[in-house]
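Note that one protein chain of the assembly has been removed; the remaining protein chains are unaltered in position.
Each chain gets a letter, A and B, in the order it is written, and its residues are counted from 1.
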Amino acid sequence: MSHTIADKAPAAVPATRRLSQRRMPRWAPAAIAAAAILLGIGIGLAAGLESRIQWGMIALLLFVAGTYAVTTAVEGRRQAKDRVVTSIVWACFIVAIVPLYSLIATTISKGLKVLNGDFLSHSMGGVITIQPGGGIYHAIIGTIEQVGIATLIATPIGLLTAVYLVEYGKGKLAKAVTFFVDVMTGIPSIVAGLFILTVWVLMLGNGPSGFAGSMALTILMLPVVVRSTEEMLKLVPNELREASLALGVPKWRTILKVVLPTAIGGITTGVMLAVARITGETAPIMLLVFGSQIINNNPFEGGQSSLSYYVFEQFQNGNDASYDRAWAAALVLIAFVMILNVVARGIARWKAPKTGR
Amino acid sequence: MAKRIDVSGLSAYYSNHKAIDDISMTVEPRSVTAFIGPSGCGKSTFLRTLNRMHEVTPGGRVEGKVMLDDENLYASGVDPVAVRRTVGMVFQRPNPFPTMSIFDNVAAGLKLNGMRRKSELENVVEKSLKGANLWNEVKDRLNKPGSGLSGGQQQRLCIARAIAVEPQVLLMDEPCSALDPISTLAIEDLIGELKARFTIVIVTHNMQQAARVSDRTAFFNLSAIGQPGKLIELDDTERIFSNPSVQATEDYISGRFG
Partner (left out) sequence: MDITPTDSALPPPSRGSVTRIGDRVFSGLARGSGIFLLVVMASIAVFLTIRATHAISQDHANFFTSFEWDANATPPVFGIGVLIYGTIVSSVIAMALAVPIAVGIALFISHYAPRRLATPLAYVVDLLAAIPSIIYGLWGAIYLVPHLKGLNLWLDEYLGWTGVFDKTDPEGAARSLFTVGILLAIMILPIITNVSREVFRQVPKMHEEAALALGATRWEVIRMSVLPFARSGIISASMLGLGRALGETMAVATVLSASPVLSAKLLDPVGGTFAQNIAAKFGEASPFGRDALIASGLVLFVITLLVNGAARLIIARRKEYSGANA
């Protein structure tokens, strides 16, 4: 420590800085926003722009530009930059909220039109597409059976794979499995459908069935189950395993009796989220299950419908009665997926290890 | 460049929990003031009210006045960003920007203030690193990432970064608690040198450290867990450690609790 301190202050930073600077009042951003919206509407009306989306975009642009101009004048460049980013971030939020809100609102308002007890308890058997009426009972049966079978296959395999990765996996095999689980997560559903089509239908000569769809769904579900279970198992403290092993409990019983029960909450959540994901899949059903207008309770023989495929089918019919049915089925599908999600997240929160964050 | 801090009637909250209650004190310019006290007594919270960092914590809220010479930090027109430029801070764990080089770390605050000219920057960076007793160790690797330094070096880098913008006051929140004894010694020496230019406030868990580096010492305490922390007494360090006027201070210093 031989150097002396330079005790002259560098000239670049002004010696006397005032802490209080001219600042905009707190209502300023709201005022700028209001002005921008009014101007946007004005310009929209004056130029005769048809689409409200454009009005909104003009207003947003004016909002961001206006914020910059006003803040630069009042508070200086640095503050202006900060405020502009703030306004851009708010704008992003609004830009995103509009379509997503519209999606939900449209589905609910249009879906409620024909959604009633009859709609839930009847199939499309004997209903001509341009007629109102008919329902989704057969599609619900199909969805439950296909998703149920997929869950029955994917859950044990997924759990065991995760157990392998966390408790046993070392070396090249584990690395390869980890890598391909990740890659598998990204397989488009239509490719999974094509694969089952190739093997099950084209090479083994089977016809369309709910089970064929289930196999494709299994492929889509597996990596999700593995990933989430793996994360949960990693959270189980090693002390628990060691405590059990130290008592002379064999490893497999330690895993079954100690590790899995500890992580069961998180694993359940993961499986439910995976179920929610495959419930909405349409492409594999289209390739492998073919759809059906009537109730087919047997998933191993003949075509079936499914909620998501039903939506697509009714959309393709292209008439008002069908559109109504499509929206109603879409609403049921969204409700089902949302309930699964909410319950799954509820379980996760309820069973979560209490952490600080 | 150093200013006097005059606190009066200051309380700080985390949402509804009152963390410190009605604190008034004066911190003299060009001196080192140490805050000591048991865990949870609010000394770090209090420190963070002195540069308006407390309100960054979700739910954080402050009542009272902090005068920096003649300006109240909590007056309505005051920009917290300007306050933090005037009152620098060094944290418990060294926190250089991990993606920046050593040079850029020191220059970060200067660039924020609009200094762009390379020669000017180099000048101040060198001066600041020398001021933090780090220049000789890093002058050959200014373009290497700051995260490659040892813990003690990183902490001195953070001090260099803080003093580069020439603040009026330097706040240090247990700056040595994550460091080994040798690095601690280096920082303590540095504090002794820096007080010629800055008003320094240091929070420490280590009473020997308070005794070694500070001119004045403030003792904080809380009556029970969950109760707000209070300032018990503030006096010359020598007096606090030899002949404190409050019994609780003596108990704490002699190791009877805390």
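Simple rule for what comes next: contacts are C-beta pairs under 8 Å (C-beta built on N, C-alpha and C of every residue); 3 or more make two chains touch, one makes a residue touch a chain.
These numbers come from a predicted model, not from an experiment.
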Chain not shown, its touching partners among those shown: A, B
Selected from A:45, A:69, A:120 or A:187 as touching the chain missing from the view: A:187
Option from A:115, A:222, A:267 or A:289 whose C-beta touches the chain left out: A:222
Chain B residues touching the omitted chain (full complex): 51, 53, 56, 58, 81-86, 88-89, 91, 93, 95-100, 108-109, 112-113, 147, 158, 161-162, 165
Hidden partner chain, residues of chain A it touches: 49-51, 53-54, 78-79, 81-82, 85-86, 88-93, 95-96, 99-100, 102-103, 106-107, 156-158, 160-161, 163-165, 167-169, 173-174, 176-177, 179-192, 194-195, 197-199, 202-203, 219, 222-223, 226, 240, 243-244, 247-258, 261-262, 264, 273, 276-277, 279-283, 286-287, 308, 311-312, 315, 323, 326-327, 330, 333-334, 337-338, 341-342, 345
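Simple rule for what comes next: only the chains that are shown with their structure count from here on.
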Residue numbers on chain B that touch chain A, as the complex places them: 1, 68, 71, 73, 75, 77-79, 82-83, 85-86, 110, 112-115, 120, 123-124, 127, 130-131, 133, 135-136, 165-166, 186, 189, 193-194, 196-197
Parts of chain A lying in touch with chain B, wherever the complex brings them together: 1, 3, 5-7, 9-10, 12-13, 15, 17-21, 23, 78
